[in-house]
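A single protein chain has been removed from this complex, and every other one stays in its place.
Labels A and B are assigned to the chains in the order they are written; within every chain, residues are numbered from 1.
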Amino acid sequence: MNKKIQLTVNGKAVSAEVEPRLQLADFLREHLLLTGTHLGCEHGVCGACTIELDGAPARSCIAYAVTCDGADVRTIEGFDEDIVMAELREAFSAEHALQCGYCTPGMLITARDIVTRLPHADEARIRKELAGNLCRCTGYVGIVRAIQKVIAERTDGSSPRVESAVIGAVKPPSGHIEDKRQRSVQPDRNVYGRPASELNGEGAKSKPAIARPEGSHEATAATGMPKPIAGAPATGKQTTMHQSFSIDHPVAKVWEFFGRLDEVALCLPGTSLRGMRTDDHVDTRIRIKVGPIVAEFEGSADAVRDPSSHSGTIQGSARDARSSSTTRGEIRYALQDEKGGAATRVEVDVGFTLTGPLAQFSRSSIVQDIAKRMTAAFVQNLEARLNQTSTGPKAVRAKPAPAAELNAGSLVVSVLWNRIKGFLRSLLGR
Amino acid sequence: MKPVAFDYERPRDLAGAVKLLAGSSGAAKVMAGGQSLGPMLNLRLAQPQLVIDVRGIGELHAVSDANGSIVLGSCITHAAIEDGVIQDVTRGLMREVAANIAYRAVRNRGTIGGSMCHADPAADWVSVLPLLSAAALIEGPRGRREVDVEHFVTGAFSTVLEENEILVGVRIPKLSAAARWGHYKFCRKPGEFAEAIAAVLVDPDRNVCRAVIGATHSAPHVIEDAHFIAEGFDSERVLATVMAAGVGDDPYERQIHHTALKRAALRLNA
Partner (left out) sequence: MTSVHSRSGKGVGASLRRKEDARYLTGRGQFVADIRRPGMLEVAFVRSPIAHARITAIHKPRGLEDRVWVMQDLVGVKPIRAVSGLKGFKASDLWPLAKDKVRHVGETIAMCVGATRAEAEDVAAQVIVDYEELPAVVDTVGARTHPPALVHDEWGDNVFLETLYDDELAHVRQSAAICVRRHIRTARQSMAPLEGRGVLCEWIERLAQLEMYSSAQMPHINRAGLSDCLGLDQAAIRVIAPDVGGAFGYKGILLTEEICLAWLAQHLKRPVRWIEDRREQLTANANCREHDYDITLYADRDGHLLAIDCEATVDSGAYSLYPFSACLEAAQVGSILPGPYKMERYRCRTWSVATNKPGILPYRGVARTGVCFALEVALDAVAREAGKEPYEVRLANLVQPHEMPYDNITKKHFDSGDYPEAVRRAVAALDVAKWRARQKTGEADGRRIGIGVSVYCEQAAHGTSVYYGWGIPMVPGHEQCWARLSPDGMLELRIGAHSHGQSLETTLAQVAHETLGIDPANVRLVHGDTALTPYSTGTWGSRCMVMSGGAVATACKDIALRVKHIAGHLLGASPDELQLRDGEVGLERSDKRMTLAEVAHTWYRQPQLLPPDVHTSGLETVVGYKAKVDTGTFSYACHAVAIAVDTEIGHVEILDYVIAEDGGTLINPMVVDGQIYGGAAQGIGTALYEEMPYDSEGQPLASTLADYLLPGATEMPPLRILHMETPSPYTEFGQKGIGEGGAIAPPAAIVNAVNDALADLGVELTETPVTPRRLLAATEAAKATRLA
């Protein structure tokens, strides 16, 4: 399964046999021992692994060695003879553009791209171009200045003097009292165009509510104390959704249907049955495909019923072995007579939790939305099946057909989905 | 965070790619620039058995000019569009959009076709190409078909592509000389995902007045007749439209999408 590749690395021909999953960065670091290329996130955000691929900066963490067959790769170790890089190195040292040095190789490769591709870039443009290279030490002050300096020297036409040794050289003493370096043009940092704010006109003269707690400090419940705004979207797991619908069948019949756990379970899209199956226990598999992600949750569900109140609970849990993520769910239902026994009101509460890597992404602004849609889909299938069961032949019982496998498209049905989505859109909106 | 093992093929032509896809029974994943798939592979969120690298297919890099439109091959990179290497028939809109996708190092590899197929609702091309009434050119075992981009994305991360089909390119109608556009994207940091995208296009010669709400939870919301946005901003109707786009339930989302449309309209008329 290894693949043969031939490429050029820092001007030298290299051939190797590599596993397709080998990141270009790991190929450079572990196979060629070019460790100047650093890994900082492995998802394309931090920029520490930036190298030059066919003459342009690229992430070596989300490129794979096998895809670079025939390519020309240049790492930080391949710029020793490069004049622009020499100028940048000199300027980086002079402007204190590095501290721990970890982001520096990727930063220099991006900086070189800025200087050569955008020879007239101003400070604002430089900052924007640097957005894909994170530095945690310097606050970017020295980095931006160093790039400005090299651009200025190059546009002056004066060939800048490059000192070969940066060690021990002294920086002119003027710099530290105050930043005297004037930014030639203060860039318009308003990225929003010209909003004619409507809110601005509403400047009512009101003051923040100020509480004067009476008595002891323990009275924490004192009203009026400004509270932090719960800013993050509701991330409450155990998302519960309530749905209510009426069906034109007597309670007894509907109650009988809810007693058949397998049929109820199959109302969840993408569910198939496996292994054990009794009226109060089923083993299930739920397959969900979301873009490139395929999750297959295997688990079981158990039912508890209370005939006296015509209510019951189905609890299930399942695990996706690929992602080590688990989900737990609970469906509560309660049936009530309607129309003098001719119909039944069905109250359904559906709740979910998801744990594990698939859950661990933020910005799930649509949790409620998705959960609603999931519950709606379940209820829709439930209604359809109830009608089918009530009116159709008993044969349905013997061979319940699963609801269409979920292929996140026309109907998006999973709580895990919104988490993944938040992640995907954040990371991959490219 | 290293991927699970996968196999890798780099077909030389479309037929070869389609054949590989057809023979994979859904376990293959097409990769172009790999800027979206790479992170998912590394995080082991995506675990395909086979990765089909389509960058070796010449046709996917082609640009052709025909009949009032231009066809961009799927593997054209965002950087090529940003830099104007590719003729821009949209009076600068596509260049602006391209220049604000992720980061330069990502734009150098990421492709317009890959981005469309990934169908991330927050992605720029997914949001903006429907505004332009672009079309998707699709190759499969039964030959070629063309689908309006507006209908290409069927939901978040989901497209009309069958498992054995490949997006060959996108056809982009040329804007007329009098066309105007306004585009606004809100993200917390450059390169981060968009929290809201809005764009408005007025091309009187072609009788077009369209708008789009992007970065929704699903496919972008196209507004065919956008006069209430482009000519005298009708805040109430816009609000209703935001609700219709499915991004109005959450007050924060409602606010930013509404504002994005307003600002896109302001830029249109600037």
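Simple rule for what comes next: a contact is a pair of C-beta atoms (placed from the backbone, for glycine too) under 8 Å apart; a residue touches a chain by one contact, two chains touch by 3 or more.
Everything numeric here is computed off the predicted structure, so don't read it as measured data.
Just so you know, the chain we are not showing touches A, B across the whole complex.
Set against the missing chain, the residues A:21, A:59 or A:289 yield one that touches it, A:21.
Residue-level contact of chain B with the missing chain is found at 1-5, 39, 43-44, 186, 188-193, 195, 251-252, 255-256, 259-260, 262.
Throughout what follows, only the chains that are shown with their structure count from here on.
Mean C-alpha position of chain A lies 19 Å from that of chain B. If you check the complex, the residues on chain B that touch chain A are 1-8, 10, 29, 31, 34-48, 51, 53, 55, 78-79, 101-110, 115, 118-124, 154-158, 184, 189-194, 215, 217-218, 246, 249-250, 252-253, 259, 262-263, 266-267, 270. Interface residues of chain A, counted against chain B in their complex, comprise 1, 3, 19-21, 23, 26, 42-45, 47, 50, 53, 56-59, 61-64, 66-67, 69, 110, 113, 128-129, 131-133, 192-196, 233, 290-294, 322-323, 357-358, 363, 365-366, 368-370, 407-412, 420-421, 423-430.
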